[in-house]
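I have a structure I would like to understand better, so I am pasting it below and will then ask my questions one at a time.
Take a look at subunit A:
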Amino acid sequence: PARALAADGAPAGTLTYGNAEPPTSNYWDPAAGFGLVDEQVASLVHDTLLAFDDAGKVQPSVATAWELKSPTTVALTLRSDVKFHDGKPVTAEDIKATIDRLGEGKLAQSMVVVPGIKVNIASPTSIEVVSPQPFGVILNALAFIKILPKANIDNPDNFKKGALGSGPYKFVSYSGNDVVLEANPDHWAGAPKIKTVTFRYIEDAQARINALLSGQVDILTRVSSEDLARVEGNDTFIVNRQSPPAQIVAIYQHNGPLGDVKLRQAVAHAINREAIAKSLMRGANSVGFSSLPTNSPFYTPLEPKFEYDLEKAKALLAESSHAGGVTLRMSTSTLVPNQIEIDQVIAASLQQIGINVEVERLEVGAFRSSYNTYDINLNTLAIFNNDPDFVLGFYVGGTGEAVFHFKDAKYEELHAAQRAATPDKRAEAVTAAASYLWENQVTLYLSDEVWHFIVNKRVHDYVRAPLVGENLLAKVSVAS
Partner candidate 1 sequence: MNAAVSTSAGVLEARNIVKTFSVRREGRTREVRAVNDVSVAVAPGEIVGLVGESGCGKTTLSRIMIGIEQPTQGEVRYGGKPVADRADWAALRRSVQYVFQDPFTALCPTMRIGKALAEPLAIHGLCAPSERDGKVARMLEMVGLHPDVARRMPNQLSGGQRQRVNLARALMVEPKILICDEIVSGLDVSVQAQVLQLLLDLKQRLDLSLIFISHDLRVIRYLCDRVLVMYLGEIVEQGETASVFDNPRHDYTRTLLAAIPDHSRALAAMADNA
Partner candidate 2 sequence: MAAPATLPTQGGPGLIQRLRVNVALGAGVVLLVIMVLAAVAAPLLASSGPTEVDLMAVRLPPSPQHWFGTDAVGRDLLSRVLYGGRVSLLIAGVGMIGSLTLGTLMGMLAAFGNRFVRPAVDRVIEIQLAFPYVLLAIAVTSAVRPSTPVLILLMVLAAWAAAARVVRAIALQERGKDYVKAAEVLGASRLRIAMLHVFPSVLPSLVVLAAMQMAAMIVFEATLSFLGMGVQPPTPSWGGIMLDGKNYITSAWWVASLPGLAIVVTSLALVLIGDGLQARTEAMRAREGDR
Partner candidate 3 sequence: MEPVLSVENLSVRFPGRAGDITVVDDLSFSLEAGRSLVIAGESGSGKSMACQTLLGIAPGSARVTATRIGWRGRDLQKLSQEDWRGVRGAEIAMIFQDPTAALNPLITVEHQIVDAVRAHRRCSRDEARARAVEVLGMAGFPDAAQRMKSYPSELSGGLRQRVAIALALANAPSLIIADEATTNLDVSIQAQIVKLLRELQKKLGMALIFVTHDLGLAAEIGDDLLVMYAGHAVEYGPARGVLADPCHPYTRGLLRSAPTLKSSRDNPLVPIPGQPPQPGSIGGGAPFRSRCPVSVAGVCETARPGWSEAGPGHLVACHRFAQDGRRGLP
């Protein structure tokens, strides 16, 4: 059907996103990325076996059909007309290499799968994905995993040259600010409607909103409440609220003072989360009482609530091994909307109970690559594949160690259990894992984050799946 597109249907126009962050890495390896831009690019450059629609339901993609053979096995039928941008066909070997690598662990996105997951090739167009343990959300994972050429996996140096996939857009260039993609007219699903897509990093908040207002940028992603206020009543723009369930947390380094659970709990009591959400986020975000976002599947409010109570905070601090006070190091940036303000409130709140916080301001890129060397940092955890498994998966294995320096046998058990749980037991298992994180206050769970995108009306039919990336963009068009 790709050929069916007539000349008048050829991709046209450009679309520019304004982002508050750059890609996280020099290497265009989607399995290593974990930021917004990484996902935006990867979701357009690469195909997935399955795909989410805007309601979050799984649809066919490179795999035209699938069958859940057992809690550990899925059989898939592949299309045969899929080609990478360099013209080479996408084969079962490529898919196997992609998924097997994640199963080996150590990559940022290994957390989306059960360690040891493998692909068995039955024929060039039919494969089986086999997990060593029951894997309840395996379809979600397959809708998330980007298909890579085996050649790149065998020779990772190739990732340096730019992203190479089979998706609706081709990678053109990256200048440090702009990632430029161009329509892939030969895509198996037909050419996308927009010719050029640019993801532009604009660090300064003022400059970002100015760029939107002056039309240099069409879509502003993850905007703050101030930005929303700026376009209120302006009928050039619409606000898009479709978002992955996401949560603003303060990430703790468990190998420092914050390894002490009493200290963490003291911190939780010292911070007025409701007030922060109400005033700094102008009530746009709801405050949850769990280590999961309120809008994620299986969310239930937990007890204790770790409410704002300075007396309790002081008491807990006194019980901790830092009764005499402690100094924490925090880096702040502009990654999360209003991050600097929230950080200042956290610092001031902690000061009230005798915890000193040294704050250091960093550019987003530098912040991104170094926050795991500070004691405490504001960040977001988003549920990439529309299942709590992903966010719970942050705290296990290599990721848990890399991000939190956190390793807890008890929790790993709970995490494995929720993964293995049958659908009817899933809610209970998820809640058990979430409670463990919550009670131990493994991070400071500030509030939900509702992602607001401001979209210029010249962009028609803009839709998003509840994902970080932009996998539905192929259907969107722009007025010239």
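In this section, a residue touches a chain if its C-beta (ideal position, glycine included) is under 8 Å from a C-beta of that chain, and two chains touch if they have at least 3 such contacts; residues count from 1.
Criterion applied: all candidates are chains of the complex that A comes from, given by their letters.
Owing to the predicted nature of the structure, the values given are computational and were not obtained by experimental measurement.
Student: State which numbered option touches subunit A in this complex: 1, 2 or 3.
Tutor: 2
Student: Applying the document's contact rule, which stretches of subunit A touch candidate 2 when the two form their complex?
Tutor: Residues in contact with candidate 2: 205-206, 226, 229-230, 272, 275-276, 278-280, 332, 338, 340-341, 343-345, 347-349, 351, 357-361.
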